[in-house]
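With one protein chain held back, the other chains of the complex are shown just where they sit.
Letters A and B mark the chains in the order given here, with residues in each chain numbered from 1 onward.
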Amino acid sequence: MRIVTAVLLGVLTSTGGFLDAGSISTAASAGATFGLSLIWPIVVGTLAIILLVEMSGRLAAVSGKAYSEALRERFGFAFYLLPLSADVISNGFLLAAELGGVSIGLALLTGLDWHTVLPVSALLVFAMVWRAPFGLIEDLPSILGLSALLFVVAIVVQPPSGDILQALAPKVPGSGSAQYLYLVAAILGATMSPYLVYFYSSGAREDRWSRRSLRINRMTAVLGNGFGSLSAIGILVACSVVLQPRGITADSLSEVGLSLAAPFGQLGAIGFGLILFACCFGAALEVSLAVAYDISQGFGWEWGEEKKPVEAARFNLVLIIYIAVAFTLAFVIGDPLQLALFASALIALILPVALAPFLILMNDADYLRDQRNGVLTNLATIAVVILAFVVAAASLALLLLTGGGR
Amino acid sequence: MTTPGEWPGAEKGIRGALLVRDILDGQLETRDHRKVGRVADVAAVRDPDGTVRAVELRIGPEALAGRISPRLRPLVAKVLRGRFDHRIPVTEIAEVGPTIRLRGLSDDYAVGQAEDWVARHILRWIPGSGRPASSPLRERY
Partner (left out) sequence: MATPTTTSRSGPPVEPELPSIALADLVGAHVLTPRGRRVGKVIDVEVRPLERFRVAALIVGRFAFIGRFALVRGTTSELENVTRPRIIPWSEVERFDGSRVVLREPRAGQARDEGA
């Protein structure tokens, strides 16, 4: 019975926590610009994140180490700096986008301008990571994030006219191929962001997982992310139904709200505000914690959300500084949607650097003993990482060549 | 110098041989279960008779710079002047396992007080940080 409740809670929080500024922005842009033809990267990315999350939990449960701890101990300090830099830089942009998403959500709910709300968002995120226990951080925003399933309801209320199954096949359109590839990369990067590996393995350590947690881990990973991806697909389809025919290209997050306002009116607009707030808030917590875990564990400092701030002083100092930097980025750059797209594409580009060491660890008997990766898991992960990198590099090249025309 | 057999770690299961890579980058943990950093380097000295002995664990930016390139060490030494680097004698190692357990408590080591320094000088200004650690003279037992 306890296993059932544990799995249930895990699935609910994974489903509600699936979306973030990156996946919302990429799915919306994809639906508004290319209709149904970009559902396949969401599916591919979801399969990849299921694998990554399961591996991440397994690493922590069997080795007793979080990813960064194992990373530094296995590869040494000099090598550790590579994924560390990639992590810190890419997540800086991502966190800025999340803060922007939180602000726009709050702005939609309160009627205030999102720039005014931005400092409030940053403070809310900080207050939560500062004092809230880890369980609350894991559960609260994710439960609220279940509201994202509203997008699935939206598809039922106004189904798409095209044939979804036919649209599932990947094909590059004649024109706008640079933009298409960019979105493929961004969707993959948004769906399989490495910060999740840092966060999940550390979370498993916070919750003191052991081998007994392995089965629950597997079930939660598959079901939670599986259901969660439905909301991403829901956004894409809703935007293809509402925005694409009207020629609205979803250039800002508020425009994305139309996809829910059209079928549900005022309730839809409020619903979208809540979804944005909850999903981006949860992601902001995870991204900032992921980086703080990465740095603190890599340097061997005290870390953990179950400790008072003074007991893990440097860990909390990193949190403060990082949130402040992201806030500044969000303020200066503005436009959270474009920032989210950029951050996601950047993440796709650095996936090999971020995940290659992880994959090596998952095959290291020192850490995983008898629970090392199977051949299929290795091949599937490698395949998706290479795909994401190649597409990201190709789209970057194309965008540079075509002068970023959009 | 400790003579063979006198080294306290002998009780706890380090016998025979120790491999340096089991220590390098290992998590240092004090007897009161506090994490105080990771081993950046292990310093050894060469006796006149040619034997080389490991003597100290090195922690800090100077030692870390040396992991990237040995040529960076003197540069960092000049800039930081050893202000943030620490040394712990290898005889302080009690046990080598998933972490490197040290014999003493966190207050016994200068590097163990870094966390308290940040807590006392930076975090205390933020409400809700928890009671800052008192002076090193606090009661332990």
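We adopt the following convention: a residue touches a chain if its C-beta (ideal position, glycine included) is under 8 Å from a C-beta of that chain, and two chains touch if they have at least 3 such contacts.
Computed from a prediction, not measured in an experiment: that's the story for all the values here.
Engineer: In the full complex, which of B:20, B:75 or B:126 touches the chain missing from this view?
Structural biologist: Residue touching the absent chain, from the options given: B:20.
Engineer: Name, in rising order, the residues on chain B that touch the hidden chain in the full complex.
Structural biologist: 1-5, 7, 9-10, 14-22, 24, 40-47, 51-56, 58, 60, 62-63, 66-67, 70, 73, 81-83, 85-93, 103-104, 108-111
Just so it is clear, only the chains that are shown with their structure count from here on.
Engineer: Where on chain B is chain A touching in the complex?
Structural biologist: These residues of chain B touch chain A: 24-28, 34-38, 40, 64, 67-68, 98, 114-119, 122-124, 126, 128-133.
Engineer: Over in the complex, which chain A residues touch chain B? Could you list them?
Structural biologist: 64-65, 69, 72-73, 76-78, 81, 130-131, 298-303, 308-314, 316-317, 320
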